[in-house]
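Shown next, in C-alpha cells, is the structure this report addresses.
In this view, the complex is presented without one of its protein chains, the others remaining in place.
What follows is chain A.
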Amino acid sequence: MTGSSAGGAGAVTRRPRRALSVAYVLRKCLSAVLMLVFVVVVNFFLFRVLPGDPAKAFAPRGRNADPEALRELRERLGLNDSWDVAFGKYVKSVFSGDLGVSFSQHAKVTDVIMERFWPTVLLSGTALVIAAVLGVWLGARAGWRQGSRFDRLGSSAAVTFYSMPEWLLGLVLLVFLNRYGIFPARGMNDPRSTLPAWLDVLWHMVLPVTVLAVVYVAEYSLIMRSSILDERRADYLTTARAKGLRDDLVLRRHALPNALLPSMTLFFLSMGFVVAGAITVETVFSWPGLGRLTYEALRGPDIPLLQGLFLVFSAGVIVMNLVADLLMPLLDPRVRAA
C-alpha cells in the first residue's frame, strides 16, 4: 500500500505543481484512516487480553456481578465467539457508532462522551488560542534579541514551566489562592451564582485556562524562539535591512511569517500534550469535560468508557494532524516543494 502511494506521488512531481495535488490529499487521508483503524484494532485486542474473565472486568460490580447479567454481557461482548467473529462484531458496532454502555454513568458511552465533549473543547481551545498568540510573540521577541535580558529571563522561565506537569501548577495555584476564594476552584458553573450564565462559566474558566496557557506558552515560545533563530541570519533579512526597513518591521513583515510556518507544524504535532494537559487539569479543577471523565472512568475501572475515550482522544489528534498536513502546503510553498 505504501509502495503504490509513493509511486503516485513520484509521478505527480513531474507535472507542474499545484498547491495540493489529489494524490497528496488522498495519501494523507489514507494514512489517517490507517492510523484510526489501528487504534480500533489496539482497542479491541488490548482489552481482550485482560487477565481472568473479561466479562467480569467489563461488568459493573466486578466479581460480584449478577450471573444472569454476566451471561448477557458475554454474549454481547462476543466472548462465546471465536476471535475473528468477535472482532467483526466489534468493528461493526464501532462503525455504527455504538461504543457500549458505561457502568459508572449508567448511560451509553457515546451519549456520555458527547455530553462532556464541548466543555473540553471550550477549555482547551481557549487555552490553546491564548498560548499560541502569546507564545509566538514572546518566542519571536526572545529569539530576535538573542542573549538579551528579556531572552535570558524568558527562556529560563519557559524551561521551568516546560519542566512542570500542568496539574502540578494547578495544585500549587489552588493551594495558595483557595483561602482568598476569589476564583472558583471547582466545576464549570455554580447554581447559586447571581451572574449571567456565560459570565459564570467564564469566571470558572479563569484558573484552569491560566494553568494550561502558561505551560503551553512555555512550550510554544521555545519552539518559536528556535525557529526565529534559524531565520535570523538569512540573506533576505539582510536585504530587508539594507532597504532601510526599521528593525521591528523586518521582524514583523519578513522574519515572523517565515519562522511561523515551521512552528505551526510543531504546534499541531504537540496535540498529544494538549490531551494530557486536558486530562490532568480537568481532574484538578473538576471541570466536567472528557479529561475529568477519564479520571472518573479510571476509578471503576469503567472499561467500555475508557475504550471510548481512548478512541475519541486518538481520533481527535489524528484529525488535527491531518488538518495540519493539508493546510501546510497551502500556506507554505517550501512544504509544497518538499
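We adopt the following convention: a residue touches a chain if its C-beta (ideal position, glycine included) is under 8 Å from a C-beta of that chain, and two chains touch if they have at least 3 such contacts; residues count from 1.
Everything that follows uses one rule, which is that contacts and distances are computed from a predicted model.
Undergrad: Which choice in "Methylmalonyl-CoA mutase, N-terminal domain", "Polar amino acid transport system substrate-binding protein", "ABC transporter permease" or "Oxidoreductase" gives the name that UniProt lists for the one chain left out?
TA: For the chain not displayed, UniProt's protein name is "ABC transporter permease".
Undergrad: Can you work out which residue in A:L134, A:L229 or A:L326 touches the chain that's missing from view?
TA: From the options A:L134, A:L229 or A:L326, the contact with the absent chain belongs to A:L229.
Undergrad: Taking the entire complex into account, which one of A:S21, A:Q105 or A:T280 touches the absent chain?
TA: Once the missing chain is taken into account, the touching residue is A:T280.
Undergrad: In the full complex, which of A:F87, A:W137 or A:Y162 touches the chain missing from this view?
TA: A:Y162
Undergrad: Tell me where the left-out chain touches chain A, residue by residue.
TA: Interface with the chain not displayed, on the chain A side: 2-3, 31, 34-35, 38-39, 43, 46-47, 49-51, 146, 159-160, 162-165, 167-168, 171-172, 174-176, 178-179, 185, 226, 229, 269, 271-273, 275-276, 279-280, 283-284, 294-295, 298-299, 301, 303, 306-307, 309-310, 313-314, 317-318, 321.
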